[in-house]
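Only a single protein chain was left out; the remaining protein chains are all shown in position.
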Amino acid sequence: MASITTEEESKLLIVLPGDQLPESGLMEDSSAAHRLTLGPGLAPMDDDSITAVKAGILKHNAVGNRWWVESNQRRYVAAQGESIIGVVTGKSAEHYKVDIGASQPALLGVLAFEGATKRNKPNHNIGDLLYCRVSMANKDMEAELECMNPTTGKADGYGELKGGFVIKISLGLARRLLDPKNLVLRLLGQHIPFEMAVGTNGKVWVNSASAQHTILICNAIRNSEYLNSAECGAMVKSLVEKM
Amino acid sequence: MATPAFTFTPSTFQKLHPAEFFRRFTTEGVRPDGRLLDAFRPTTVHHGVISTANGSAMVRIGGTTVVCGVKAEVAEPKLDAPDQGYLVPNVELSPMCSSKFRPGPPSEQAQAVSEAINRVLKESKVLDLKDLCIEEGKAVWVLYVDAVCVAYDGNIFDAALAAIMAALKNVRIRKPTYQEGTIKVSGGSTATDENSFTLNLARTPLSATFAIFDTTLTILADPNVTEETISDGQISIALDETGQLCGVTKIGASSCSQSVMRDCVQSAKKRTQQLRDIMNQQ
Amino acid sequence: MSRLDRTRTSAHQLRPFFSSQNLLNRADGSAQFDFGESSVMCSVIGPAEVKLRDEKLDKATLEVVVRPLVGLPGIKDKAREQAIRETLEPLVLSGLHPRTGIQIVVQTMKDDGSILATAFNATILALLDAGIPLKSILGAVTCIVDSETNQILLDPTTQELANAKSTHTFVFDNKSSITSSPENKDQEEAVEVATLYSDSTGLFSEEEYFECAQICYKAVQAVHGFIRTAVQKKLEKEQQQIHS
Partner (left out) sequence: MRDADPSTNEREFLLAALKDGARIDGRKFYDFRTLRLTFGAEYGAVEVQLGNTRVLAKVSCEVIRPYTDKPTEGFLMFNTELSPMASAAFEVGRQTDEEVLVSRLIEKAMRRSRALDTEGLCIVAGEKVWSIRVDIHFLDHDGNLVDAACIAAITALLHFRRPDVTVVGEDVTIHTLEQRNPVPLSIHHIPICTTFAFFNNGERMIVDPTFLEEQVKEGDMTVTLNVHKEVCALSKAGGIPMEIDQILQCTKIAVVKVAEITAQIQAALEADAKKR
């Protein structure tokens, strides 16, 4: 049984399902309260051990003694508070049914938009692309969505995405695109002006002045997943030069 | 302690929480049907129960009853094995034996049991298929071995294997003669040693099956249908009369230590010997 | 001693491993695993929508489809489906995804013996790739007892299988080195082999069975190590932009 040592923080700590967190490691800097917060990819087992349940990189944040496993997958599992991109697949008097790439379609209330009232509400059609926030998610029910910031009631960019193109990428790559320092987006931005929305469900919407540019950006994003910085630079350069 | 708001009769409790109901028994070392954990159910074997078949037997293990009939037919051999006959075992789990089986194509369980038995018969070389040759390249016997479950109460593998082996031992086929493309089967109203032959079985594999319960780490011998449904996995061990193993399967449930496997092998040795005695008595 | 496939020199040697993850674009997870010239591809979809009649209220429904290289699926494939599904059921944390389905499709790509073990290894890699939550990983190896020499040969080829007195496939999880009993933990850390799945046919003695289990257990440690390396390589590739 491989157990995990936490000495070298600089090196990536790869865990596989079944790997246990050492008890000593868990408590090392939980000075204030002996409390532990487990994030995705970790679970307590029947024998009271804390075990990884996904393959990924073990991450630790001393604040609140948080531990989680950074893993990558393609299938989305809805989580509250995440911003996602979905496609309207049905509508009723109260809800839109939205395909968000999870096991079940999510529900979006027809009034969950900025300033929507019973008389004045946006009208969306089947096939429309929506940028939404997951307002409620648990494993036993369909996820619920909203197209506004719950604290301010403002749209804050949520709503229908018009025009452009959408691609499906891995959830890990989507998370990396959300990093402001993301390399491929910075490189692309030096050559082409474009707008985009990244859903944590792995859907990325891209729009630019021309179809060719949008296609190029989509391809560059897809290609970037397994490249290092130098390769990524070369890839973007060659794509831009081909134009 | 406050009295609970409502109480259950044992049968209601069993329906609501079958696993918990069961666990309370096993932690005391007994099972709801009164058996000890390592006890097998009463077993009977009847030979020659179908007069129209070439061989037949009925095996009863507790509430599970399997009738097996063997039918011999003449067929053409395969081109790449011109001197070998066929042995085609099949286990049928029809809606007749339990409401858990639906009519239509065989269920996954029926197919898996058929395949498991087929492998035991084939891999442990129970019967030399050359014995079934009538005329090389022209005609061979094909033995259809159909085990039909008429009442299902768990542990179909042990019951079906025992029924199939008992039926094969019971097989009597009329001696055929091959002449210029036609096969004549000797007549006479009764089968005798002169006009018929029996199968020359190299060994008689019989099996013992155990159910595994993960939460309590309990091993139960010969599970009935309720025990089977709530168990996490099964161990089946087949042995021949010399104590040689003919098959070991552990499927489902969490990992099982070697000592558990060893205990099961020991228990299976005793059980198959007992089963063999019952089979030879009647 | 030389093996029948001529590339190996010892009885307890496995053929070279190969694996590749995330090969298919339509599936949520996929992997190919090879033992020499035996190769199996596995795809995983889920947690996804499940047919109403298969839906379970408290957990995900596991479905395994095994497809042969030649011909239509038969009862052998059905039995394998059952074996793989029932072995995975205790491993998959299906309670985390109730009312969903996890579909696993196993396709033989090249058959040179030990297909069931190859299929198990491809399946676990595909499940890891799909990010299905698991209690542990598993590894599988097949061995035979040769009918002429009575020697135990690991990871047999088709040709070697034809010569087998008995055939044994074992699956072990990466927790299987459990201590024999929790009470005497301090006295001896006796590691005992614990089997997740075992399938043996043919004719063999009790000693042979347990010896095969021991040898396969050791060999599976190499498979576990290989799976870890495969996952590590994939993760490092994904992370290199961030950590360089």
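Chains: A, B and C, in written order; residue numbering restarts at 1 for each.
Definition applied: a contact is a pair of C-beta atoms (placed from the backbone, for glycine too) under 8 Å apart; a residue touches a chain by one contact, two chains touch by 3 or more.
Predicted, not measured: the structure shown is a model, and the values here were computed from it.
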{"item": "Which residue of C:103, C:121, C:142 or C:198 touches the chain not shown here", "value": "C:103"}
{"item": "Among A:165, A:194 or A:226, the residue in touch with the chain that has been omitted", "value": "A:165"}
{"item": "Sole contact to the chain not displayed, among B:28, B:80 or B:193", "value": "B:80"}
{"item": "Contact residue for the chain not shown (choose from C:43, C:136 or C:201)", "value": "C:43"}
{"item": "Sites on chain A contacted by the missing partner chain, in the whole complex", "value": "87, 89, 99, 125, 127-129, 161-166, 205, 210-212, 214-216, 218-219"}
{"item": "Where the unshown chain meets chain B, residue by residue", "value": "79-80"}
{"item": "Where the missing chain touches chain C, by residue", "value": "23-27, 37, 39, 41, 43, 45, 48-49, 65, 67, 69-72, 103, 105, 107, 109-110, 112"}
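The rule is short, and it goes like this: only the chains that are shown with their structure count from here on.
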{"item": "Chain-level touch network, classified as line, ring, star, complete or other", "value": "line"}
{"item": "Label of the chain whose CA centroid is most distant from the centroid of chain C", "value": "A"}
{"item": "Chain closest to the middle, measuring from C-alpha centroids that were averaged per chain", "value": "C"}
{"item": "Length of the line joining the C-alpha centres of chain A and chain C, rounded to whole Å", "value": "31"}
{"item": "Whole-Å gap between the CA centroids of chain A and chain B", "value": "53"}
{"item": "Residues of chain C engaged with two or more neighbouring chains", "value": "173, 175"}
{"item": "Interfacial residue positions of chain A with respect to chain C in the complex", "value": "1-2, 12, 14, 16-19, 41, 43, 45, 51, 53-57, 71-75, 77, 102-104, 139-140, 172-173, 176, 179, 183, 224-229, 232"}
{"item": "Footprint of chain A on chain C - complex, ascending", "value": "28-29, 45-50, 91, 93, 96-101, 128-131, 133-137, 173-175, 177, 227-228, 231-232, 235-244"}
{"item": "Parts of chain B lying in touch with chain C, wherever the complex brings them together", "value": "108-109, 111-112, 114-116, 118-120, 123-125, 214, 232-233, 240, 244-259, 261-262, 265"}
